[in-house]
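Of the protein chains in this complex, all but one are displayed in their positions.
What follows is subunit A.
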Amino acid sequence: MLLSIKRLAKSFDDLEVLKDINMDIEKGTVVTIMGPSGSGKTTLLRCLNALEEPTNGVFSFDDGFTLDFQHKINKNDLLTLRRKSGMVFQSYNLFPHKTAIENVTEGPIIVQRRSKEEVYEQANNLLKKVGLEDKKDLYPHQLSGGQQQRVGIARALAIEPDLLLFDEPTSALDPELVGDVLSVIKDLANEGWTIVIVTHEVQFAQQVSDQVIFMDGGYIVEQGPPEKVLQNPSENRTQQFLQRILNP
């Protein structure tokens, strides 16, 4: 098991966004988080990347690294947590002042201090993998949304994280561009990356997930394999949600 999450809670002032989240992420598996907006799924993902600091709960990684948020966490531990995962954002958030390949190489060169030569070779391979080798010297504004998002994926892969996080990676895309991005994510799943993804693409979740988590109101309502949660949900709220997004 790569990461075990116990009693995770997050409040913004008086607003409790996550309440008592317990989940395990197995190495090499894909965990899909679904749920209505405001259910806390994005916050959960952001807690994993330390973009939000949980108010309570325990993260334990397989290498022995453990964080108990009951106590004040020091900056270095938060940084260690953050560096375990790579994040792909809904709105891409590419660095607009850097070319596609510079977006990919920035983390490895500046943060990890790896050699430029090696990093550029890796970045070229990553851009080839996401089908953008001919776009590597273009700036983000010269790329379509789908292309930008694939650069975003390459950027997250370049830092070689234990865990890949996707926050609604296709929600901002035109429908005809969604497929390209999803197929890249599918490839990554097949290669054995550990992935946590927040998405509304039910069909995609069905195909790639090992585990589906349905959230509502800050709680995990139901979790299990996709055949169970997506096809035979036992909870009312899950059924209602699936019905709504499958037959809008």
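Here is the rule we go by: contacts are C-beta pairs under 8 Å (C-beta built on N, C-alpha and C of every residue); 3 or more make two chains touch, one makes a residue touch a chain; residues count from 1.
One rule holds in what follows: contacts and distances are computed from a predicted model.
Its record in UniProt calls the unshown chain "Cystine transport system permease protein", which is the match among "Cystine transport system permease protein", "Anti-sigma factor antagonist", "Porin" or "Phenylacetate-CoA oxygenase subunit PaaJ". Touch with the chain that is not drawn comes from one residue among A:40, A:107 or A:233, which is A:107.
Among A:156, A:188, A:205 or A:220, only A:156 touches the chain left out of the display. Remark: the omitted chain is touched by one listed residue; of A:19, A:82, A:200 or A:228 this is A:82. The chain not shown here touches subunit A at positions 49-51, 79, 82-83, 86-87, 89, 91, 93-98, 106-107, 110-112, 139-141, 155-156, 158-159.
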